[in-house]
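A short write-up of the structure that comes next.
Note that one protein chain is taken out, while the other chains of the complex remain in position.
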Amino acid sequence: MTAGQGIGARLLRKEDDRYMRGRGQYVGDIRLPGMQEVAFLRSPLAHARIRAIQIPAGIRDRVFIAEDLSGVAPIRADTSLPGFKSSVQPALATGKVRHVGELIAMCVAPTRAEAEDLVAEIDVDFEPLPAVHDMLAARQPGAPLVHEHWGDNLYLTTAIDVDFEAAVAKAAKSVTRELRTARQAMCPLEGRGVIASWNTRLDQLIVTSSTQQPHIVRTGLAECLGLDEGRVRVVAPDVGGGFGYKGILLPEEVALSWATRKLGVPLRWLEDRRENLIAGADCREHHYILTAYADADGRLLALDCEATVDSGAYSAYPFSACLEAGQIGSILPGLYDFPHYRCRTHSVATNKPPILPYRGVARTGVCFALEVTLDALARELGIEPKDLRFKSLVRPEQMPFDNIAKRHFDSGDYPEALRQAIEEIGFAEVRERQRRAEPDGRRIGIGFAMYAEQAGHGTSVYAAWGIPFVPGYEQCQARFTPDGGLELRIGAHSHGQGLETTLSQVAHSILGVPHERIKLVHGDTAETPYSTGTWGSRCMIMSGGAVAAACDELADRILRIAAGLLQARREDVRIEGGDVVGPSGRMAVAEVARTWYRRPQDLPGDLNPGGLELTGGYKAKRDTGTFSYATHAAVVAVDPETGEVEILDYAIVEDGGVLVNPMIVDGQVYGGVAQGIGTALYEEMRYDGQGQPLASTLSDYILPGPTEVPDVRILHMETPSPYTRFGQKGIGEGGAIAPPAAITNAINDALKDLGAELLVSPITPRRIVEAIGSARQRAAAA
Amino acid sequence: MKPAPFDYLRPQTVEEAVRLLATTPDAKVLAGGQTLGPMLNLRLAQPAVLVDIGRIAELAAVTDDKDAVMIGATVTHAAIEDGRTPDPTGGFLPQVARGIAYRAVRTRGTIGGSLAHADPAADWLSALTALGAEIAIAGVRSSRRVPLSAFVRGAMETELGADELITGIRIRKLSSRARFGYHKICRKTGEFAEAIGVVVDDPERAYFCAVAGATGGRPLVMETRAAPGSGSVTVEDARQLLKGAHFTGDDYELTLHAAALHRAYQRAYAA
Partner (left out) sequence: MKIALTVNGRPVAGDVTPRTNLADFLREQLLLTGTHVGCEHGICGACTVEIDGEIARSCITYAVACDGSGIRTIEGFDEDALMSRLRQTFTEEHALQCGYCTPGMLIAARDLVRRKGGLSRAEIRTEMSGNLCRCTGYMGIVNAVARVMDERAGFAPSTAPTANGWLGPAPGPGASVAFPDPTPAGGREVSRAAPPPPARPAVARKPVRVTVGDIEDVDGTVRLAQSFVLEHPRQVVWQLMSDPQAVARCMPGASLDGPPRDGNISGRIEVKLGPIAASFAGEGSVKPFPGEYRQLIEGRGGDRRSGSQVSGSVDYRLSATTGEAGGEATRVAVTISYALTGLLAQLGRSAIARDLARRIGETFAQNIDAQLSGAAVAQVPVGGLSLVLQVLAARLRAMLARIFAR
């Protein structure tokens, strides 16, 4: 092993150079000969029946509507959970449109501008229907129905009850809070994009798509188009950010795939920002009524929750409309040990775009609801919120720990993460500063939030969901090239996570091959093994495990060959610094590879004829996932006059198990925090009463910029997971989970003397000023 | 999105530009394009013709007479930010320019273009109203000068005819004793203002003006005069000033504008 370049090294990223020179290749950068551009006519209405579509005769051959798409099946993403109601999402609207932005017609032209000109020539005669845009209203009897035959607007209701009723009598205190998180758009800097072409030689559809899950898209496309999967190839080139937004089979992908075969030319559609904001899938819209019960000592006794998730008009493929709400019940208990629990969840259909699991999935909303309510409980009990947490956190000696919702926490020291955060943020100093008034009239507050992030969870968890895919074993195809280089092929996709670097580190740790000789191939179903793709913070666990498994096996084969060449016994040779070292000599691993390919006459006998090319597979010892965890601590200054919030300090104590590349881990956390700050303070996809989205530009939908995100400090604990190959844990999403809770707790701490409490994210200046105003009115009335 | 088709004309003189505007139906002036470009791309604006005035030499000129400086309509925010233009205000103009959108927008966005759009949330509209600036306008038949406060009729509505062009902005010089304060409240750096307060006080010229901008309509000029102790204007005073100027808006908006105005006063009179 080369010291300092394997697992644990702060290795600089191999992918950076091409990006910094503008030589990455994203979907929009690809032009195929004869390619035509596509623009879609999208529904301007949230809910309407299509009476007629008028297309001028002169352009009819360049415009396609649902009736043209013969043989195309709609997208269905069902779960096997009892009571689930299925939605059917056609590629192009048939009969009815159920959200603004739904596809109605596909227009093909040499340029995007001309395709948009065609869109403007089509007239649609709509019969507007009452739209239901609020998830709580959608649950009321008599609400307009998104899918009439359901009889209501509920995809699914779930319920968990662990001896809840017994808690009420025992509780000394309880607080109930109604909390809400806004609908968000995920907004990777690159939108979606698709190029579809038909290869007549291979008789194969080739779809190049900005996706996190090329193999899942392949399966879904084959099903919708009625093609054998062997006749569908999906390529994910460089992808400009995912965050969950690109974990979906798109109706656009289906429509272009159909049309390219029909027209015999490659077709490209690039999602623009307006489409991204008004029509693309959203995330995060939760509503909670949460009661927390404590005993007289301030220990948490019970949680009782009714949660509603706005799942939009269709169940998105493959994660379904119910993953989000279903997850709430299982993760609401947080890091705490308490005896009684009840949680009901509702996945509600509305006339809005579908939702997808965004970085952190339901955890961000759950952490917000739970941690903000716990702070309220602490205030009610008259104790410090940190002390309330210390009393109920799962203790290290309880690990591994099965919590009340049957989650299996693998390892860690949660109280220590809180202790370190308290110290790092300077808790005592902040409390002292609060006692002195700020000269500028602002109010200072401090807040904590904690979470665990289940990651890399696999078969047992997803089999229970019964969604269109269930992750099983993960593979890596590894091979030496004749000149001694190493190729690694994985089915997951890297789009910012740095897998081209970190998986190289894994391979380097085992085989000692220099990094410049290791090539990661990903993002092409024709060249990589099946994988459910990049989601759920799983890649370092699953792809990392698969790369290690393949390299372990390659190492064995190398050693067997080398042992013969070095005239030593297999058990007496080892790989060290890129060489095979034996008792009486050493040779480069690359030389062993060269011998295998180029000089087979020199090889010893009795070797594995499979050679230096193989597929290794991996599944964690337990597939219930790793649980990285963290404490986020925020100090804010709130201007009670204008409602402006400044984040003065932000510190994180994070335990991601063994870190493969600490630099990349920190980058993931920083990036997650920025997104979490967006959730906390800025991002909100609002709708008017007709279901019209009110943010169609990045001026209306505010993404945090450099001045909206503070310098963040990260402290690491490294408690290995007992279940993974190197003790690593998934950490890709964690940064985005806690900021809304930590910042809201800090704001509420700052405003507690004014009697104001914020429970709806994002915490906008208007919401702050109005909360202070109504607190004043309450005080005056009292 | 991509724009609807349009034609493109590029006159080289003001005279040619106004003649084209007068004779071309459905034409729209393009200066730096930083406001019009997004509207075109979103197909919110679909003019038949763009008349690009970005290369007319006389429009990017700055002239300095004894009392005032005339800044050409197509002078960019960046040129003002960088101090490449004479500054009649002793630092006020560059300070405002620096806060407009982002550098890559300021390099092309123009002072005249901003005023022609008369967006209430735009910085120049409020700042130049407080300075008592005048707009120089050229038409086919005549040219005229209009005080900025009279030029703007309301949100995005001005006195400018379809066949007219802003040629420059005339700003009287402030004396060395002048004080000014500018405060803008935005959700995010570089984004549109939710409230703007401006205070300009030049005792030597006996000039005072306090303006509330980003109100949703034309900038509101406060009915107040400079007086000793202007620095002690309170938030409550600011609220009363706004009400006196017929500010409309809900309580939050009033609060925000009062804060902006109050802070502009504080900045103007800070030691």
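The letters A and B name the chains in turn, as written, and every chain counts its residues from 1.
Note that contacts are C-beta pairs under 8 Å (C-beta built on N, C-alpha and C of every residue); 3 or more make two chains touch, one makes a residue touch a chain.
Since this is a predicted model, take the numbers as computed values, not measurements.
The chain not shown here is touched by just one of A:N199, A:T697 or A:Q777, and that residue is A:T697.
Check B:P11, B:G132 or B:G181 against the missing chain and you find that the one touching it is B:P11.
In the complete assembly, the contact with the undisplayed chain comes from A:M663, out of A:A73, A:V581, A:M663 or A:A775. Contact residues of chain B toward the unshown chain are 1-12, 16, 21-28, 30-50, 52, 54-57, 59-62, 72, 74-79, 82, 84-85, 100-110, 114, 117-123, 154-157, 160-164, 188-194, 214-218, 248-249, 253.
Of the residues in chain A, those that touch the hidden partner chain are 12-13, 15-26, 28-29, 31, 41, 44-46, 100, 111, 113, 119-121, 123, 126, 128, 187-190, 238-243, 272-273, 278, 495-498, 663-664, 666-667, 669-675, 686, 688-700, 703, 705-707, 709, 711-712, 735.
By definition in this document, only the chains that are shown with their structure count from here on.
Between chain A and chain B, the centres computed from C-alpha atoms are 44 Å apart.
Interface residues of chain A facing chain B in the complex, by the touch rule stated above, are 111-113, 116-117, 120, 272, 274, 641-644, 682, 696-697, 699, 702, 704-708, 764-766, 769-770, 773. Only residues 1-5, 38, 42-43, 185, 187-192, 235, 251-252, 255-256, 259 of chain B touch chain A when the two sit together in their complex.
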